[in-house]
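Attaching a single structure in structure tokens format; questions to follow.
Every protein chain except one is present and positioned as in the full complex.
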Amino acid sequence: MRVESSISRNAPADGQKEGWDGAANTGHVLTPGELDLSHKVMLYLDDITVSFDGFRALNQLSLQIDAGELRCIIGPNGAGKTTMMDVITGKTRPDSGKAFFGQTIDLTRLTEPQIAHAGIGRKFQKPTIFEHHTVFENLELALKTDKRVKKSLFARLFGDDLDKIADTLRLIRLDDQADRPAGLLSHGQKQWLEIGMLLVQDPKLLLLDEPVAGMTDDETERTAELFVSLKGKHSLVVVEHDMAFVEALGGKVTVLCEGSVLAEGDLATVQADPRVIEVYLGR
Amino acid sequence: MKRLLLILSLAIGLGAGAVRADVAPEVLKGLASEDFDAKQGAVAALAEAGDADAARLLKALSDDAVAVAGDKLVIVAGEQVLDAANGKQLKPAPASPDSISLNNSLRQQVDGALAALRLLSIDKAERLAAAKALLADMGDGAALLPLFDKALKQEQDGDIKPILVQLQAQASLASPDAALRLQAVQTLGQSSSPAVKALLLPLIEKQGDTFAEPDEKVRLAAQTAIKAIDGRLVWSDMAGQVFTGISLGSILLLAALGLAITYGVMGVINMAHGELLMVGAYSAYAMQALFRSRFPDFVDYYVVAAVPVAFFVAAAVGMLMERTVIRHLYGRPLETLLATWGLSLVLIQAARLLFGAQNVEVANPAWMSGGVQLAENLSLPWNRLVIVAFSGFVLLVVWLLMNKTRLGMFVRAVTQNRPMAGCVGVPTARIDTLAFGIGSGIAGLGGVALSQIANVGPDMGQGYIVDSFMVVVLGGVGQLAGAVWAALGLGVVTKFLEGWAGAVIAKILVLVFIIIFIQKRPQGLFALKGRFVD
Partner (left out) sequence: MRTPVSVKLVAGLGPRGWLAVAAVFVAAWVLVPLAHLMLPESHPLHISTYAITLIGKILCYAVVAVAMDLIWGFGGILSLGHGLFFALGGYSFGMYLMRQIGRDGSYGADIPDFMVFLDWKELPWYWSGTDSFLWCLLLAVAVPGAIAWIFGYFAFRSRIKGVYFSIITQAMTYAAMLFFFRNETGFGGNNGFTDFKRILGYSITAPETRVVLFGLSVTLLLGTLILGKALIASKFGRVLTAIRDAENRVMFIGYNPLHYKLFIWTVSAMLCGLAGALYVPQVGIINPSEMSVANSIEIAIWVAVGGRGTLVGPIFGAGIVNLSKTWFTTSFPEYWLFFLGLLFILVTLYLPEGVAGLWAKIKARRAEKAALAAARAEAAAVPAAPRTPAAPDSKIPNGTAAKGA
């Protein structure tokens, strides 16, 4: 793990709660493996390039997410949004470029479980929950604990953990379905279960790929409320096509096109940008 | 004693060569005597003489047609009795001639002399044939040495001369003169024949405490010569192994190509694939039987008929399997493994009941027997050459089918993205059946090829199933090139490893290699790349 000499972007983004102590300009001891947020940068992608057999999915993509921020990523299909998430979570290795979690954790060198353990949680486009396990068991599995084999052989659920699961069940409104096999839930309920699994994982960075696809308006509104309540304590990156939802979230917006960043700013600015209108939003 | 006679005969021969005369009376006397040594001397003299009379007499000796009649030596030629000296017919025929007896070494000597005499024939073809025959089996070289010397002096032809040189050298190995032996060894060192190496080896061996070869210079020369021959042999050995490897690879290719197609299109590993090979082999057997009984004149072409028959029978069996079993297990690859294993058991048992549990005999047609001799120790069998060519032909046809026909395009589409292909209107169910049929048919062709070089029995397919799988795993799916390179590569590598470490270790090493290779490149050698491959 190297110490990355950071480009100083110390000023917190607008609307962000000041949740971090000002360790930015003082020296501090680094613990290897621990997330170092001394410069308030949660995720740092620099010049990431990914090619599949000649087709450039990501083209020198540079992006930065601050600690506690809620960022929305929009863009046409094939822009590389999912590939970007694949790179962050370790599913795809970039051909070139840097990807750092905090100051020191090099994402291009870790495996998927290691990255998940470091504190990055992902929700997939298609709800991928465990169909044969009950709702409760799904949450139990995702719970932030020691996930090694030895621990799992003798694992017991104690008070804190049970409470956490119970709270989450209430939050995602599935507390009366706790013993139901997850495969029997409706599509919207599955989406919520997956969000719940993400919550109990207690990640520092949440990656959400089209979280409200297929949800009713009501569910969409609740989801927006949930995400807004999360920001500050967690950082969120939301990929979406639903502009109303993006507006409700209210965070900074990044537009991706053909593998790199086309425009960045708040929603109004981006919506007025002629390039964005050209490739994505339409007239 | 022999040497004395040789010198004598040399003298006589020279004399006889100058003037064409009847066979010398001393020779006749020697032949008529009871003493085998004397007979040997006489034969040597005849060899030396080398003229037509001598040849005739030698020929008669070889045919056991020489006899003693009174005080004359005669040749019995059917009804006639000829004078041994000049070949003129004797009238009246003398009564009850006493046949001369020859022992084995005499016989060998006579044959050798006859062959050697042919070396002096006017006809080039006869000389060449005689030289080659002597090369294969010289008999008593020492006795023939003078003849070789004589022949060499006369020989002009560039094809025959080097053979004569070698014959002379080989004969000189037994010469008492060390200088001659040394020269012989040095000459022989130019050869690249394992037979020659075998001749030289005894020279450096020990008999008890002493070396067989007393002269040290000759020994050293022999060692150098052996090393030189080995050096040359190495290349032809390797070439031979490479060829056998390619031959094995071509069979693996036929066996695995069909599997690669069905796996690519349907994601189905067919455990009964080996049995499709068996079906093809038994089709060849059936064709052979049919031709033998109905068209015995064309029996050599049963293989040609077997090719389409095997293809269609195997394809039919494959399509039946697909329709009845495999299609219902779509999306459940592990269960397909088990169900197809069950199919293979049924097929094997059916073959046992139909054709018997023993291996059946499938013979190579005449035009596929024998081989091409490229070097002394490198002989490429015709049947394997034909199979390699056949595999190449099948590969070409499959390539054309896959890349130049609409059917092929559909197959490729379904392989790459089944749902999209379906959406665009490709009849995926029918393509599945057809692809399965083609894959099975190719396996049937592989079976025909196998029938020519391996045993045909009910469980012959079992031996190839693991190897076919390895080819598919190694080569990746979706491209023909992968299967080709993997099959040929595995064939060659296996053969080399076999020569070095034995068949079992070779197999284990290949397996370990594949596991390690898969670590680095799980999708195989040539796999479809892109976002959609998991």
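By letter and in written order, the chains are A and B; residue numbering begins at 1 in each of them.
Definition applied: contacts are C-beta pairs under 8 Å (C-beta built on N, C-alpha and C of every residue); 3 or more make two chains touch, one makes a residue touch a chain.
All figures in this text were calculated on a predicted structure; none of them were measured in a lab.
Undergrad: Of the chains that are displayed, which are in contact with the missing one across the whole complex?
TA: If we consider the entire complex, the absent chain touches A, B.
Undergrad: Given the contact definition stated above, which residue among B:Val234, B:Ala289, B:Val304 or B:Leu353 touches the chain not shown here?
TA: The single option touching the absent chain is B:Leu353.
Undergrad: Can you tell me which of B:Lys124, B:His328 or B:Lys404 touches the chain that was removed from the display?
TA: Of these options, the touching residue for the absent chain is B:His328.
Undergrad: Taking the full complex into account, find the residue in A:Lys98, A:Lys164 or A:Arg180 that is in contact with the omitted chain.
TA: Result: among the candidates, A:Arg180 touches the missing chain.
Undergrad: Could you tell which one of A:Cys72, A:Ile172 or A:Met197 touches the chain left off the display?
TA: Looking across A:Cys72, A:Ile172 or A:Met197, the contact with the absent chain belongs to A:Met197.
Undergrad: What subunit B residues would touch the chain not displayed?
TA: Missing-chain contacts on subunit B: residues 267, 269, 271, 325, 328-329, 331-339, 341-346, 348-350, 352-353, 462, 466, 469-470, 473, 503-504, 507-508, 511, 514-516, 518-520, 522.
Undergrad: Which parts of subunit A are in contact with the chain that was left out?
TA: 89, 91, 111-113, 116-117, 121-122, 124, 128-134, 136-137, 140-142, 147-149, 152-157, 162, 166, 169, 175, 178-181, 184, 197, 201
We take it that only the chains that are shown with their structure count from here on.
Undergrad: Averaged over CA atoms, how far is the centre of subunit A from the centre of subunit B? Could you give it in whole Å?
TA: 68
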